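Dropping a structure here in structure tokens format, bear with me for questions.
Left out: one protein chain. Kept in place: all the others.
Moving on to chain A:
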Amino acid sequence: MSRGPTVVALVGNPNAGKSALFNALTGARQKIANYPGVTVERKAGRLLLPNGEPVELVDLPGTYGLEATSPDEEVTRRVIMGEQPGQAQPDVLVIVLDSSNLEQHLVLAQEVLELGRPTVVALNMIDLAERDGLVLDPAALSAELGVPVIPTVAVRRRGLGDLGAAVAAAREQARAAPPQPRAHLLLPERRMMARTMARGAVLSETSRHRLHARLDRVLLHPWLGPPVLFALLFIVFQAVFSWAKPFQDGLDGLFSALADWLRGEMPASLLRDLLTDGVIAGVGSVIVFLPQILVLFFFILVMEATGYMARAAFLMDRLMAGVGLSGRSFIPLLSSFACAVPGIMSTRSITDPRDRLTTILIAPMMTCSARLPVYAVIIAAFIPARQVLPGIGLQGLVLFLLYVAGIVGAMVVALVFRRTVTHGEASGFIMELPKYQLPTVKDLALGLFQRAWIFLRRAGTMIFTVAVVLWLLLNFPRAEPGKDQVDASIAGHIANGLAVVVEPIGFNRDIALSLIPSMAAREVAVSSLATTYAVGSSNDDDARAVGLATELKRHWSLATALAFLAWFVFAPQCMSTIAVTRRETNGWKWPAFMLGYLFALAYAFAGLVYWTAIAFGLG
């Protein structure tokens, strides 16, 4: 068969340390994409064998067996069998085993070895096994399995050269005499064999003073575990909003400066306005969230790499079960407090498709950081800064209630969806709790870089396009001299139509107009209201906010302001969220549904708040 470069694939159980081994073998040169037609990540990189031959190394999704129970496992099976479209069958398989968990991991190893593909075994994380008092004999295991067994410690780069040499040798040997498929064993037989082989490979085993057992005694304790988790989450939220602030302000200043510089350099023209008000303002308003996303992901990556994330899922499972979800949904929903886009992307770890869909659909209701500028401006303008209780201000209380409204809304919606659109068996929760481990700086840095890159690429394409389109809608057709450009534009006409629709929930035409550009991102509502009320052209945000607050109070009633806040708790005004939902659900059906139900909910909730406020005489 004529073909491209040699392909080597890493196969193994989840938590075998496959990704760390992959990172160590390929370095930062990795290509991450989706397998065609499915939302399963394909990670590939280049590895130079000791004989100088470059090979493509593919990191397959972790699996417990070749009988797939999830889309991820299905991809692994198909790639190994050579049935995955667009992926050449791997020439050599590297089975990655967790040295401390051989009895379990050898079950999959035997199943893979039965196929008779050229195979090498990596006895990974052998240092952790030694830490637990377990001394292994790779030669004995190799004799049992009939393939080379190489001890490796991915995070310390131990054994990588030997592994490469073994892969090259297996490749050579397969060219001379291809290995033959072996006799097929049933699962109970494989398990018995695995137990025997695992015991045979143990040279000595001292009493198990396992670190993770002692940590779990606190972290999984029914009464101690949850307070520890909540304290940790509190720190994460503090960090997301305080550590990121200076960087966010810096980026904001940078984009303002860039726009000002362009205004000074270029003669006044439509092109200049397109660049400053469309491209820089639009893309810039999204990129300023990069620091927050990086801080949040830093914590999520640390929690994942140390093994704590699975414990968090365990602790939250009971709560999530109440609305028909499982502990696995907790991680994506947590991410969504910074931004729904990475949150929705991380739903891939949820095995149950209905669970995953429900989680995707409710993720936009978690109060993301883009809502904060909107909330901050409206609260500052309309909610008096007085104490309701010692230490608790009314403004902070309103902000807190908006967060709670989103969470409660999401829970209610999940409950309803699990009985209707995503109806099915109540989802279970079965999850291996991996051993605790110290993360390496390199793996963390690589993970952060990959997340940042995905985010920036989206800002550079999708958000760029939307920003330009919105600018065009607001600027064409051109107004006659002396007339208001906004009134003449397509967006202005749409706003006139929209105003009729949103009038019953207390919104005026100015609000209707601001809703159109904020389809790109919610926080754009603030700048577009500022433009509408012609509050100077100062770039000083604080001065502008003060000016805007005065103007808002002149044009809006308190009931309108509260309805506006209520609207933003639910309104799906974020093109990137819709786009990522389309990608993750492979079609327009679910993003369309998401848009529909969230707008309906936003409309109903804003109306409810407005008319309740009117009834209490706040109009």
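Assume a residue touches a chain if its C-beta (ideal position, glycine included) is under 8 Å from a C-beta of that chain, and two chains touch if they have at least 3 such contacts; residues count from 1.
Just so it is clear, contacts and distances are computed from a predicted model.
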Name per UniProt, for the chain absent here [options: "Glutamyl-tRNA(Gln) amidotransferase subunit A", "Peptide/nickel transport system ATP-binding protein", "Ferrous iron transporter FeoA-like domain-containing protein" or "Molybdopterin synthase sulfur carrier subunit"]: "Ferrous iron transporter FeoA-like domain-containing protein"
Of A:E83, A:E172 or A:E205, the one touching the omitted chain in the full complex: A:E205
Residue of A:P188, A:G264, A:P384 or A:P481 in touch with the missing chain, whole complex considered: A:P188
Residue of A:P50, A:P138, A:P179 or A:P226 in touch with the missing chain, whole complex considered: A:P226
Residue ranges of chain A at the interface with the undisplayed chain: 64-65, 67, 69, 100-101, 103-104, 107, 132, 187-188, 191, 199, 202-205, 208, 210, 212, 216, 220-223, 225-226, 310, 313-315, 317-318, 321, 327, 351-352, 425, 428-433
